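The excerpt is restricted to a subset of chains, each kept in its original location.
For clarity, chains are labelled A and B in written order, and residue numbers in each chain start from 1.
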Amino acid sequence: MARNFHPDAPPLQIAQWLNTDTPLTLASLRGRVVVLEAFQMLCPACVTHSLPQASKVRQLFAAKDVAVIGLHTVFEHHDVMGPMALEAFVREYRLGFPIGIDAPSGGSIPATMREYQMQGTPSTVLIDRQGRLRMSHFGVLDDIALGAAIGQLLAEDMPAGPAVQVSNEAAAAREAGIACDALGCRLGEGLSA
Amino acid sequence: MARNFHPDAPPLQIAQWLNTDTPLTLASLRGRVVVLEAFQMLCPACVTHSLPQASKVRQLFAAKDVAVIGLHTVFEHHDVMGPMALEAFVREYRLGFPIGIDAPSGGSIPATMREYQMQGTPSTVLIDRQGRLRMSHFGVLDDIALGAAIGQLLAEDMPAGPAVQVSNEAAAAREAGIACDALGCRLGEGLSA
């Protein structure tokens, strides 16, 4: 089954982990789609868009299918984005997923960021179930586009089966009378016949 | 390759088409993922959420991969949501995708809506490349979740290949100096070495 070639995702080089007792490796996440969200705590688009988006991804998908990892890739203002500042940030913003502090590399760009050739923050990286690097997007990423990329990777290398359900017959949800609310307009009992 | 059984999507029963010169059939869309957006022009959640979402889906995906179709499934206020009113609505809201007016069925629920057992509006229906009904969601649907479902159906039955790209080496985008804007924080020239 000749698939196109995709390179293996480089190993994560992490100086310190937050929100996890044991260090994570991509090897240990094999079998899952990994969403790696590279950010800086003083990057406005990260704070207002990408980190909330990562939190939403974590809630939407089963942990056995999708792993969300934050990567603190500081390449500016190093003095004021150290581990203590990040810990306070993570607590106040209630980020729940594991976050690795990208390891120093000698220059201003940390090691993992350099290895992945990221162009800045936010960068959203997708790694497939086989550990291959499949997407690296710099900048704000649309929700539908991110969802589609995750969905595609979820579907690959899957034992045949339904991940998309038909939730058609939830007849229990039908209520008497017609009513529109923020969710939509429901059919009433009398009408559904 | 034993996939789970999924029923074929019932044919569309359309009284009149807007935004297309030739009537559409699911058969003619075989090979594409179909997003069928059932709405009423007087349904607030359709107007503020689902129709803009459908327009965005249409922009994000190539027409050869994903077809977006609106379905006007009037089950209340029939007198004021006739074809002329819909035409004005479609023009003012600048909806660009083909829209079918669901055919009358004798009762207040139109024919396609009844056949698909939809519970109300908005309902978002996904049909796979083989014409099978794969999802039917009533109510507001999250962008990431919709994207994931579309992405999964896109990945099925595909000739092996990359739909997810690595846009890593867009070195041209790198600019001199560090700057954060609404898009994010870029690496500067001096730093990327």
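FYI, a residue touches a chain if its C-beta (ideal position, glycine included) is under 8 Å from a C-beta of that chain, and two chains touch if they have at least 3 such contacts.
Values in this document were obtained by computation on a predicted structure and should not be read as measured data.
Engineer: Once every copy is counted, not just the 2 shown, what does the total come to?
Structural biologist: For the whole complex in this structure, the answer is 4 copies.
Simple rule for what comes next: only the chains that are shown with their structure count from here on.
Engineer: Could you state the distance in Å from the CA-based centre of chain A to that of chain B?
Structural biologist: Taking the average C-alpha coordinate of chain A and of chain B, the gap between them is 23 Å.
Engineer: Taking the touch rule as given, give the residues of chain B at its contact with chain A in the complex, in rising order.
Structural biologist: The contact residues of chain B facing chain A are 1-4, 6-7, 40, 43-46, 50, 53, 56-57, 60-61, 75-76, 107-109, 116-123, 126, 133-140, 142-156, 160-170, 173-174, 178, 180-187, 191-193.
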